[in-house]
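Only a single protein chain was left out; the remaining protein chains are all shown in position.
Coming up: chain A.
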Amino acid sequence: MESPTSPSSQFSREAAIYVDGFITRLRRGQVVEAKRLAMETVNLVEHVISISRWNDVETLSELIRAVGRKLLIAQPRELLIANVICRLLRMVAEESESVKFVEDGWPAREPVREPPSVSSAKSCETPGMGLGQSGALLTRTFAEQVASQLEVESMTLQGFKNNIRNEIEEYIEELENVEANIAKSALEYIHSNEIILTCGRSRTVEQFLRTAAEKRKFHVIVTETAPTYEGHEQARALADVPNIEVVVIPDSAAFAIMSRVNKVILGTRAVMANGGLVAVSGTHMIAAAARHHSTQVVVCAGPYKYSPWFPSSDDCFNTLESPDAVLPYREGDLVAAVDVVSPRYDYVPPELVDIFVDSTGGHLPSYLYRLLRESCDEARDLSWGIHE
């Protein structure tokens, strides 16, 4: 395996303590819920940024990448961390575009440093040829190029730091409201007297159903989702909503009941770049049953769940849970005699998903790579940590 280009040596000791503290909690399984994990990762990065010393964009990006690498080494199958890191790196790149730093108190004469976006466009006069080479700079005439150079905003480092902080605050806010934003379009998907089927515990789906229930009455069937029985929790959460009638069924009844279901609404842990889901185990079975009955499958997922990676195998992002829930350890004799495997996630291929609903509306699975491109372009930088 390639060694990381820069070890954690650039962290100050204080920052390293924070990162290690977070890693310990990750490993102990104390941060599991998707949104909390995303928010805590953002908070961690924000904290590291604020207590570390950096004077230019390169160092800042490298700092974020270093945090990402450390977290990925600790938890290589956790897609969400990588998603958040990618998004933050993108944020920094966008913020540093057309910005030149000037030192405090000096007239805007000598830029301290060329921002990478300008210096990376080294090929103004002899541009690269071939697909994937940005042509935007070439089609501009020379005069336009000069004009755009003049537009470059001069800014003090402090101002830039403030901007980054504001951007991160905005992102945190976006994360906080993600469920409510997704739920905005709930009425387009759920109609009166429909029978909805869902599985697992998803706060996004819960909010989605609650919002629809403000206006409409409908039934919700929840599969219990053994062996964690998260479905029970979901049912309990929905039980107090007056307009929703909740039914809990065993997982094995999913196929039998599917013929009566109008719509399947699913939450997910992460979404792969091809539109496949990494969702709680049992989801694949439900999606396959839905396909058999031509029932629509709607997936509610915030943009922070969109991962830049393609699934190289069905199990590459899966983890195993303690088998105790399937076969309790007190059955000592049996435990020694059989292998018990309890995977936490399912990979659901994109063909089984009809539509993704996020804060901006509905998307086809085949369109996801496009959405991804808007938030991630650092997939390659981080990918070494994920694949063996």
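Assorted remarks:
In this section, contacts are C-beta pairs under 8 Å (C-beta built on N, C-alpha and C of every residue); 3 or more make two chains touch, one makes a residue touch a chain; residues count from 1.
Simple rule for what comes next: contacts and distances are computed from a predicted model.
Among the names given as "Skp1-related protein", "Tetratricopeptide repeat protein 29", "Translation initiation factor eIF2B subunit alpha" or "Mitochondrial import inner membrane translocase subunit Tim17-A", UniProt records the absent chain under the name "Translation initiation factor eIF2B subunit alpha". Only one residue in the set A:Val31, A:Leu63, A:Val220 or A:Ala273 touches the chain that does not appear here, and it is A:Ala273. Taking the complete complex into account, A:Tyr369 is the one of A:Tyr229, A:Phe255 or A:Tyr369 that touches the chain left out.
Considering A:Thr59, A:Asn177, A:Ser259 or A:Ser312, the position touching the chain not shown turns out to be A:Ser312 (whole complex).
The chain not shown here touches chain A at positions 125-133, 135-136, 138-139, 141-142, 273-275, 310, 312-313, 316, 366-367, 369-370, 379-380, 387-388.
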